[in-house]
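First comes the structure, then the notes that go with it.
Removed from the display is one protein chain of the complex; every other protein chain stays in position.
Moving on, here comes subunit A:
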């Protein structure tokens, strides 16, 4: 991770793009911008940013599709810029692989805080490792292997797995996970947790539809179990 975070901002509206670029630059980020999804994907390949800030409503391929295409090859953090907090955009966006979202009109400070929180997730914290069945979590290398194969996890998915693995067998509520992983305040959106758990299950579980590792605890949240 470079010292100055390098962001890619994909936003079609000139005014918003300029304003956010200005704001984010002032917050100490290096910012590359693209006006369309296609340009954004090209810039992503050429410049390898640390994080993508992605508008949902884009001409041509929309934000969701951009998100899905990025996820095919890269696990870098993606933050969505969405029109409103409670509509379908958020759900679809999170399922497309976004790590977090902010609602327009967004304050530069809020966006900056989210960006820094997302980037922090990839940072190493300890040097031990843990094994859950066929799953091996190496906290020093920040890698997860399943049956000896490396799993490609986004920083958010990795952090979620780390937080769960730190308290094996203990149920963590969605609000707790929002604080631990997303560093959100008391109003964090529990759909972030649900969507991320789904994505994580798809990668670590043998049969994602009947999970044996990351279990739902009814009325509470989730916990990580070693399979018997």
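Couple of notes before you dig in:
One rule holds for everything that comes next: contacts are C-beta pairs under 8 Å (C-beta built on N, C-alpha and C of every residue); 3 or more make two chains touch, one makes a residue touch a chain; residues count from 1.
As a working rule, contacts and distances are computed from a predicted model.
For the chain of the complex excluded from view, the name given in UniProt is "Signal transduction histidine-protein kinase/phosphatase MprB" [choices: "Signal transduction histidine-protein kinase/phosphatase MprB", "Fe-S cluster assembly protein SufD", "ABC transporter permease" or "Spermidine/putrescine import ATP-binding protein PotA"]. Only one of the listed residues, A:65, A:95 or A:183, touches the absent chain: A:95.
Touch with the hidden chain on the side of subunit A covers residues 13, 15-16, 18-20, 22-23, 26, 83-88, 91-92, 95, 104-109, 173-175, 185-187, 189-191, 194-195, 197-198, 201, 208-212, 215-220.
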